[in-house]
Every structure is written in structure tokens, then in C-alpha cells.
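Removed from the display is one protein chain of the complex; every other protein chain stays in position.
Take a look at subunit A:
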Amino acid sequence: MTHDDRLSTILATHSGRPGALLPILHDVQAAYGYVPEDCYQPIADALRLGRAEVAGVVSFYHDFRAAPAGRHVIKICRAEACQSMGGAAMMAGLEHALGMKIGQTQNGITLEAVYCLGLCACAPAAQVNGQLVGRATAEQLEALVTEVSA
């Protein structure tokens, strides 16, 4: 199902490019929302790699998803600077409000951890559907939660 024109186009775009596997995987994920397993073999063939090598790269990097994310993706920074500004409590508050735990996908929402967004001087930080949020508060995130659930 997934080995369609989109994959062929992506592979053609990166043809002959040195070290093309990561750029290909980024494009595949952008096109499909995740990296479908049945893309491994065609990618491997195009790059003259083994299927296992492609699978190994996909599983190594946190960014590449084995299954589609929710319609809404909320990333919460768990790193030290955000911890120093109450990030853990903020995360707990959000987990409570959403009725889910970090790392889960439920009701169209994916809640996941990120380790630093480079917003360490305006912590705690989060990212909601790509939009960065600094000085994030429980109230503000609750509002965003309502917004994305609506």
C-alpha cells in the first residue's frame, strides 16, 4: 500500500546523494506520517543496503515513528533547565488534564517527551503541533489542550 508514487518520487529526488538515508527517512515520514515497514526494502534496494540496515537506522533515531502519531502532537521538554522551572509539575498537570501518560497516543493526541528545544532561558518549554511555547504554564497548556481537542 505504501510503496506508491510518493516513495518512488522521494527515492528519485535523493538518487546519487551521498549519505541519503536520513534525508530519505525524513521525507518518508513527512509524506506518510511515519516510516512504514514496507518502505524498508525499496529504500534498501535504492541505496544498495540490506533491509536490516535500514531497519536499524529507523529504530536508532527517536524521530522516526513506527506508527502514525495522533492528529495533534504535544512535546514536553524534560531536560534540566525546564525541570528547574517546574517542568515536571507542568508535565504531570498536562498528563492529568489529558488523562494520559507521556509516550502515549490517545484520542488523536500524541504526548511525548523531548530533550531540549533550546528554549532554556524561557523554561519550561513545550511544542504543540510544531508551535513552540516558552514560559509554559499549566493554564496555558490546558487551554491548548482544549483547543486541540476541539
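The rule we apply is simple: a contact is a pair of C-beta atoms (placed from the backbone, for glycine too) under 8 Å apart; a residue touches a chain by one contact, two chains touch by 3 or more; residues count from 1.
Note that contacts and distances are computed from a predicted model.
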Options "Vitamin K epoxide reductase family protein", "PspC domain-containing protein", "Formate dehydrogenase" or "Ferrous iron transport protein A": UniProt name of the undisplayed chain: "Formate dehydrogenase"
Option from A:L11, A:L98, A:L119 or A:L144 whose C-beta touches the chain left out: A:L119
Residues belonging to subunit A that touch the chain removed from view: 18-23, 25-26, 47, 53, 56-57, 60-64, 77-85, 114-123, 125, 130, 132-135
